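Moving on to subunit A:
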Amino acid sequence: MTSSDQPLLRVRGATKRFPGVTALDGVDLDLHAGEVLAVIGENGAGKSTLMKILGGVQRLDAGTVEYAGGNVSFSPVSLSPVSFNSVQEAVSRGISLIHQELNLSDNLDIGANIFLGREPHRFWWIDRATIEARSREILTRVGLHLSPSTLVAELSIGMQQLVEIARALSVDANVLIMDEPTSSLTLTETERLFEVVADLKRQGVAVIYISHRLGEVKAIADRVLVLRDGQNVGELARDEITHDRMVSMMVGRDLSNLRVRKSRAEHDRPLLKVRSLSSERFPETAIDFDLAPGEILGLAGLVGAGRTEVLEALFGIRRVGHARIELEGSAVTCGDPRQAMRHGLALVPEDRKQHGVITEWPVRENLSLPVLWRDARGRVFIDRRREIEGSQSAMDRLSVKASSDRQLVHSLSGGNQQKVAVGKWLDLDPRVLLLDEPTRGVDVGAKEEIYRLMDSVASSGAGVVFASSEMEEVLRMSDRVLVFHQGSIAGELNADELSEEAIMTLATGGGEPS
Partner candidate 1 sequence: MKSCTVALIVAAAMLFGCDSKSSSSDGGGKQTIGFVTNGVASFWTIAEAGAKAAGKDLGVQVEVRMPGKDGAGDQKRMIEELLAMQVDGIAVSPVDSENQLDILNDAAKRTKLVTHDSDAAKSDRLAFIGVDNYNAGRMCGQLVKEAIPDGGELMIFVGRIEQDNAKLRRQGVIDELLGRSHDPSRFDAPDVGVLEGGGYKILDTRTDAFDQANAKAQAEDALVKYPEIDCMVGLFAYNPPMIIEALRGAGKLGQIAIIGFDEDDATLQGIIDGHVHGTVVQNPYQYGYQSVQLLSELAKGKSDGVPADKFINVPARKILKDNVESFWTDLKKLLSAVPTSQPK
Partner candidate 2 sequence: MIKVVGIFGLLLFVFVATAIADPKFVTGYNLQNLLRWTSLFAILGIGASFVIVSGGIDLSIGSVVGLTGCLVPLLLSKGMSVGGTLLAVTGVALAVGLIHGLLVTKLRLQPFVVTLCGLLFYRGLIRYISGDQVQGFGSEYRGLRSLATGSVPIGFSEFQIPAPFIILVVITVVAAVLLNRTVFGRYLKAIGRNEQAARYSGLPTDRVVIGAYVLCSLLAGLGGVLFAFDMNSVQPSGHGSFYELYAIAAAVLGGCSLRGGEGSIIGVVIGAAVLRVLYNAINVLGIPTQLEFAVIGIVILAGVIVDELVRRWVTRRRLLRQARGARR
């Protein structure tokens, strides 16, 4: 083991500019062997850029990176300046980066993914036996008890995340960088991941851990480095790490007096009545629930518990069977998203880039898409003036940070992308707003904007249904919570019954009478 006074990795004055933004502005970072360093900050603070530089994806404009890791082995080497030109180079020096987005080929099996590009071979043939054996070993380390020949497509998102980690481990990393590794993991999977991290720590691996989930940071980090606007804000040692201090350092303002929602829901006349709703994935279960005007209904549960399916089926996507849906007392058919939209439903989908927005398009065209037809002259010709006005007012209402509404959505930060995905529905004044993981990958500031918006939509008398894996969000925003377990509703919790324990009990199947 290396001595803890000499860092394994030292960054000084790291600076990186992109057209229009300075992503990193003289950032310093020290990383010691066998420690878990959490790097936190709002989206756009420069965390991801810094990690991409360490992982060889991008190069610095100014500043130095020094690294003491040799090849694979841990024998102490003195610090020497490095600059990785490619991911392969960084990996070969023992630095592995696990991206926030999954990078697996889901048409291949687990073993093939773990050794993709580095397949052990015997002459010209890929050595399946070695892959099997080594994959099995690594999978055990991450707590995934599956055959390496299982197709990745058959795995849950959470399992896929663990495969991604297994792949990073398979190269014998000295430094492991994890960017939001738990964003799609279930509770058990998260716990398993923490055990894996602790294990790696014992083996002397240095871990850089990036997360918006401050509870996790508190649980796992030895030290916290806080970034804001591409600069160091400060560090917290193990015993200084508290939720409030992290938040205030990140946002530079005090969020401790967050307003807790006061329900104004009127339960006497339901806005939306859903009866026997079934989805393609859970054709056997029928979901029933009501939504009151002004109510925010939270859907809680583990990943894969069927919350997304309910929201999508309600919006006319992948529904099976004959659901009865009543809106303000009259039966409506929402067989496809277009019909659903016409009846005043709107869905902000979970997968923002695939379903929520057209990333290659400017903000304006994204915002106007659902209202284009309604606003068109003669229902045929696009009314450009109304389109511009509409996009301006939506951007103002959500304070979307973009140079103009001509900026392409993929060049926006995750939070601003999400604001666009939500904002495009606002001009339709939806009667029921459905949101699936509304703040995934979204920074603290943008989260607040989205919460404020959900609140204002509900205050106007519409209903809001949202699914979330973030406990804090569910507790804070919901008037009532439906907890899902394996496709069906395991229980319902009213505002006064809400607690983390109550939700987790139901979500893990503990509430079932038996």
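The definition used in the following text is that a residue touches a chain if its C-beta (ideal position, glycine included) is under 8 Å from a C-beta of that chain, and two chains touch if they have at least 3 such contacts; residues count from 1.
Here is how the candidates were picked: all candidates are chains of the complex that A comes from, given by their letters.
Predicted model, so just to flag it, every value in this text is computed and none were measured.
*Asks:* Please state which of the candidates 1 or 2 is in contact with subunit A in this complex.
*Replies:* Result: candidate 2 touches subunit A.
*Asks:* Along subunit A, where are the residues that touch candidate 2 in the complex?
*Replies:* Interface residues on subunit A, with respect to candidate 2: 17-21, 315, 317, 336-338, 340-342, 347, 349, 354-361, 365, 369-370, 372-373, 376, 379-382, 424.
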